[in-house]
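Heads up, one of the protein chains got dropped from this complex, but the rest are sitting where they should.
Think of it as A and B in the order they're written, each chain with its own count starting at 1.
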Amino acid sequence: MTLLKVEALSREFGGILAVDSLHFEIAPGSIHSIIGPNGAGKTTLFNLVTGVYAPSAGRVHFEGRDITGLAPHRLAAMGLSRTFQNLQIFFNMTALENVMVGLHLTLDRRLGAALFRLGGVARKERRARDAAAELMRFVGLEAYLDVDADAMPYGALKGLELARALASKPRLLLLDEPAAGLNPVETEEVAGLIRKIAQSGVTVVLVEHDMRLVMGVSDHVLVLDYGRKLAEGTVDEVRANPDVIAAYLGSGAAGGTHGA
Amino acid sequence: MFAEFLQFLLSGVTVGAAYGLVALGFSIIYNASHVINFAQGEFVMLGGMSTVFLMAAGLPMPVAVVLAVLVTVVLGLLLEKLAIEPARGAGVVPLIIITIGASIFLRGVAQVAMDREFHAMPPFTGDAPIMIAGATILPQSLWVFGGMAVMGMLLWYFFARARFGKAMLATAYNPLAARLIGVNTRLVLLCSFGLSALLGSVAGILLAPITFTSYDVGIMLGLKGFCAAILGGMGHGAGAVVGGLIVGIAEAMGAGYISSEYKDAIAFIIILLVLFFMPNGLFGKRTTERV
Partner (left out) sequence: MSQALKRKLADPRTGGLLGLAAVIAVLPLFLPNNFYYDVAIGAGLSAIVCVGLNLLIGYAGQISLGHAGFVGLGAYSSAVLTVEFGWHPLAAMTAGALGVGILAFLVARPILRLRGHYLAMATLGLGIIISIVVNTEAEYTGGPDGMTVPSLMFFGRELYGEAVWYWIVGAALLFTVWLSLNLIASPVGRALRAVHGSEPAAEIAGVDTAHYKVLVFVISAVIASLAGSLGAHYAGFVSPANVGFFRSIELVTMVVLGGMASTYGAVVGAAILTVLPQLLTGLEDYEHIAFGLILMLTVIFMPRGLVPSFFTIARNRLASAGAPPP
């Protein structure tokens, strides 16, 4: 049983294929990493899977259903979530409210109930606050509950994105460079958090440049180069793959520019 | 029949050429900063009104025209320096609000410093109509076409050949990359306002002898130039000119054949239709937002 299946997926930007007929499958219940040099198409791939971009060709299946081109909010309802490489925080809210947005689909969203404060909205909101606070404790941000998001340090914001993503109870969580901009201590904390998330039954896919993090947490690694699959396998298999070594060290890798 | 059609066409092309100039102003600022400058119409008003008042003060027309353009350009530069620059980094909505504030402010200043009357400006070269296949055209209309053609060509040369023009295009395409290769993007932004003010004031001066001018002509002229820019595809130079001509012709035909009362509504109906059915306009490119 595969959780996520990508078939012949392509996306071109101005004549250049950022993702080029890519095939791969993600099995449930493990930590997967997608690595590759800058511009290999990793973030584009995330954007294709999560409906931010429409693919030029190919299909994406999630739990056996075709999700190609579905809007992100539909994917969220199906159990797929992500974080962003460039933080996407609601800076007009407190930290706790950021996480509460992640609970959106589990809450009472009827307009009438909201306008007239009927149907126990107040009680449900209190419960949502508690659930969000619990998630913030899970990612180690209990000190920031009612702090405005725009007053939080960078590292804490990365954790906040994680908590918000977890709030939607995803079965598949895509993390776009969770360690970017973090110091080694913070990176180690993130690694621990990723393991904890995976243990709770969420399948994690991360795009990451920090090789220590990748090699430390991944059960399975997919290597991209120029939008194509270069190699795939366990950490040890990938590490020993001569193509991967060549791509990373630059020997034999063609130069030139291509889309990210 | 044909003469009537030709008459509508000619008057449509005349105002359309002016809308095109205003639309070019919108596009230039949009390219440099992604700001929609709602004060664009006020540049048009300032050009016409300043010329009228400078002439009333006894200056010969050519001097008045040059001074009026200068005054407008200086105001355009001040607008960027004092109102847009301090708010850089604010979102689209705050910047729109600032330019709306600026437009109302400029209109208010014109109303106080000049007056609230309608003014006729004498045509540049006589007012004897020229007959073409049963339709007539005023010599001033030829000035408007010529003005647009000259400005269009100068702009084309500026962006295609001149070093600074290329820097402006680079900034439009990718401000960060432009800055990295040494383009002074702040100067580019400033100049885009100066250039737009120049185009607007020229349009206002060319058009004033045909349509009269007053402190509040900027609202409609600005908004219609804006319709033209959207129709052509925001940020697209040739699109702005084509958009201007289409809006002008549609308006003249609509006024002539359908209803003169709804003449002013036609441009706005075009805006809604464009937004519904082809939000990127005739020539605009699809853009993908990065996250």
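Going forward, a residue touches a chain if its C-beta (ideal position, glycine included) is under 8 Å from a C-beta of that chain, and two chains touch if they have at least 3 such contacts.
This structure is a prediction, so every number in the text was calculated from the model and none was measured.
Contact with the chain that does not appear here is found for just one residue of B:8, B:43, B:143 or B:226, B:226.
Residue-wise, the contact with the chain that is not shown comes from B:109, picked out of B:77, B:109 or B:238. Among the residues A:45, A:165, A:179 or A:197, only A:165 touches the chain that is left out of the figure. Mapped onto subunit A, the interface with the missing chain covers residues 50-52, 71-73, 75-77, 81-82, 84, 88-93, 97, 100-105, 107-109, 111, 113-117, 121, 125, 128, 161, 164-165, 167-168. The missing chain lies against subunit B, touching residues 36, 83, 86-87, 90-94, 96-98, 100-109, 111-112, 116, 219, 223, 226-227, 230, 261-262, 264-265, 268-269, 271-272, 275-276, 279, 289, 291.
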